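Every protein chain except one is present and positioned as in the full complex.
Per-chain numbering from 1; labels A and B assigned in written order.
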Amino acid sequence: MIARWNLKSSATLSKLAPYALPLAILFIVTMFSIAEPAFLKPENLIGIIHQMNLIGIMAVAMTFVIMTGGVDLSVGPVLAISGLTAFFAMDAGLGLPIAIAAALGVGILIGTINGTLISIFGLPPIIVTLAMLSVVRGLALIWGGPEWHLIRDQDAFTFIGTGHIGGISFSIILLLVFAGAVMFVQKRTPIGLMVAGIGENERAAYLSGHRVRLTKIAIYGLSGMGAALAGIVQSSQVHTSAAVYGEFGTELDVIAAIVLGGTSLMGGKGSIGRTLMGVIFLGVINNGMNILNVTLDIQLITKGVIIVLAMALSELA
Amino acid sequence: MDAGHLIEARGLGKTYGNLAVLIDANFTVNAGEIRALVGSNGAGKSTLIKILTGAIVPTTGTVKVDGKELVLGSPTEMINSGIACIYQHSNLAPAMTVLDNIFLGRQPTKRFGLLDRKRQRREAEELLQRHAIQIDLDALVSTLPTVKQKEVEILKALALNARILLMDEPTGWLAASDVAKLHATIRTLKSSGVAIVYISHMLDEIFAVCDTVTVMRDGRIISEGKVADITRPRLVKLMVGEKLANDSAQAGKHKRMARGIGKVRLSANGLTKRGVFSDISFDLFAGEIFCITGLIGSKRTEFLHTLFGSDKFDSGEMKVDGKVISFKSPTQAISNGMGFVTEDRHREGLMLGLSISNNLVMATLRKFHKFGLLKHKEIYSATGEMIADLNIQPPDPIKPVRLLSGGNQQKVLLGKWLNLKPKILLLDEPTVGVDVGAKAEIYAILRAERDKGAAILVVSSDLEEVMTISDRIAVMVSGRLVAIHDADKTTLSEIIGEIGGAAQ
Partner (left out) sequence: MLRRPASIALLAFFLVTMGLFCLFAPNFATASNFENLMSGFSFVAILAMGQSFPILLRGIDLSIGAMVALAGMVAFDLTMLFHVPGYLILPLVLIAATSAGALNGILIVYLRLQPFIATLATLAAYRGVVYAISGRLLIPKLATTPITDPWIVGIETYFDIGGALGISDYVHLPWFPLSFFLMIAIFITFQVLLLSTKLGRDIYTVGGNQEAARLAGINTRRITILTYAISGFCAGVAALVLVARLTTSTEALGTGMELTAISAAVIGGVSLQGGIGSMFGPVIGAFLLGVVLIGLTLLGASQYVQQILTGAILLAAVCYDRYLVVQRQRRAAANIGANT
């Protein structure tokens, strides 16, 4: 029955597809504001963006990975270990720039290892990053132990997560700048075309002279870097770092946001702008459900259902 | 003869929109007959086969087996009435035994769905005995040589009580000695009353094993008769059409540029890849179109990949502009000015979901950026020009390539490499699945590139194409170059003779 419906309306569907997400956001915002007028208050709307800040950074960074038909399940522990790196670096008296560089470096390193295993050895991305999830979490726990590490007297570091510039919080600026940079790479440099090409047809990209393996290693590196950046922001926001941050399920939110943005898991299609829209969509839903006092259980179920629906719809269109 | 037709198809036709791919085909085969079905690409063979296997429903016509009319368009109905098809690609489960593959999906069972191994083995052994085929039932299919895998596929069909066996290019992956083995198997099948439809481009094989032959061209059955009553040149002429014979006589109209402007661009010296091709030597000159022709499966595609660096050769020497070089990757080949229009444009050529414009710049991104930034304006103007030059329809740079016709897709693929302004351009079957109009346009583009001094190497099985565009022609048979001719000093029949192995 689904298949028949699909045949008849697929033309209309594919025409509507680009507008589906903004329309869905609009619809849900309207629904929530009718149900609970407090939803539309500016503080709340800013709150949405705050809540989605970390997911946003990671989703932007992982979009290229998803575009090439891969996935990075290891972002949660990478987030944790990068926060720890920043903490230990500052604890050891190193300057802020070095601490941040070290934290980002750890993320890039882990991402690069993922990318190497996937592109050079031809291992499946799901398994590699699932294994890495376990390895990195274990490393983080050995290194940082199960306890929270309080970050004290690091005003500059604290500013990253809690500071404001011109009334806008710095972490949001950071997300926008990061997204802008990646968007720039996608739209204005050959890398964007190469990523789309690899996602569409890896063999053809190789035969067109693209350095497919190198590109794939780099984009997993970028995904690792995004997770590391998110780790820095989080540690700064909550003044602590811990090995248990980025708990199981973080990667699910990130993938959900990207997929909701219309990036196909089969590779090829995708854009940073739409990923951001997917992040907002997910944020609105999370926030709306919180405001309406929807319990955690229903939230989880809703998330699962939304992913399935989004994927099924993109299959149909 | 009318009495005992095992299979009888009357008035079969198939149209897609305005396009008729099969027109009023009458096709009958008797028990114990080996029928060759020949024709060039797009002649309608595969449509006929798809109707007989139930993969598609014909627009008109009927099919009877043993005088009983069949419901068309149902694979199960076809299988139940005894029609089975052995496809070019393997339809076996490689990690399972021969025994299991013979009964794939319908192993005999006892109560509770438990396998009846004894019965399975007994039936298989009976089958082997009845058709005098020898094979180890317990071997894993993946460990068998290819010819044995084909036999497993045949046994699989026979286990379904198939009486009409359609074989699509059954020897595509086989060596000559194995072809003989397969033919022996086919003859034993014939003697046990199975009718065989043998679809092949290999003339040798048709004359070796078939009783009768049906020739198709442009969607019609144009001739039928006993193999014994026909000569090779006559058969080839029927396949390619009288028009080609005339055309090739007129082909002299185009200026032939054998050895181009006299400068050797690419030279191959004894290139060998073990088990694939061996000892290939030739010089490719700037300003000429050099065609390598031969039958499908003569390893020409594999050869092009080794030139382009997407595969390696084992021994021999390759020179570009006089320098000994072997490309380690396509990247290196491209930076040396070599382009490669791959055969399978969907699998290896285009990014179907991306726009015309993006596809056109895919191989030449380095030309279109400065300090790592894309020069969108230049991309826009360059792709605009290319679209106009190649007459790509619709001329809309942001249209996804998926939505274009085959001919226009092929032009995009060609344009991608022309953007490189290639010094050496390799093309593999450049006009497969391309309509006549686009074909002519592609030929004109290639001639123009040649006249600008590019060295063009075309691999093609389409003799009409080869006779039309080439300045020199090489013939490849089973991984070896058997002859190289100047195009204006050879004839179609000479080339056909060499392809058919008349020299042997």
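Points to keep in mind about this one:
Rule of thumb we're sticking to: a contact is a pair of C-beta atoms (placed from the backbone, for glycine too) under 8 Å apart; a residue touches a chain by one contact, two chains touch by 3 or more.
The model shown is predicted, which means the values in this text are computed figures rather than measured ones.
Screening A:A24, A:L45, A:V135 or A:I291 against the full complex identifies A:V135 as the residue touching the chain left out.
Considering A:L117, A:V233 or A:A257, the position touching the chain not shown turns out to be A:L117 (whole complex). Taking the complete complex into account, A:I298 is the one of A:L23, A:L150, A:A181 or A:I298 that touches the chain left out. In the full complex, chain B touches the hidden chain at residues 75-76, 79, 90-97, 100, 104-107, 109, 112-115, 117, 140, 142-147, 173-175, 177-178, 274-276, 478-479. Where chain A meets the omitted chain, the residues involved are 2, 71, 117, 121-124, 126-128, 130-139, 141-142, 248-249, 252, 255, 259, 265-266, 295-305, 307-308, 311-312, 315.
Heads up, the rule we're going with is that only the chains that are shown with their structure count from here on.
Taken together, the chain A residues at the contact with chain B in this complex read 188-190, 192-194, 196-197, 200-201, 203-211, 268-269. Of all the residues in chain B, the ones that touch chain A in their complex are 308, 310, 329-331, 333-335, 340, 342, 347-354, 358, 361-363, 365-366, 368-369, 372-374, 376, 416.
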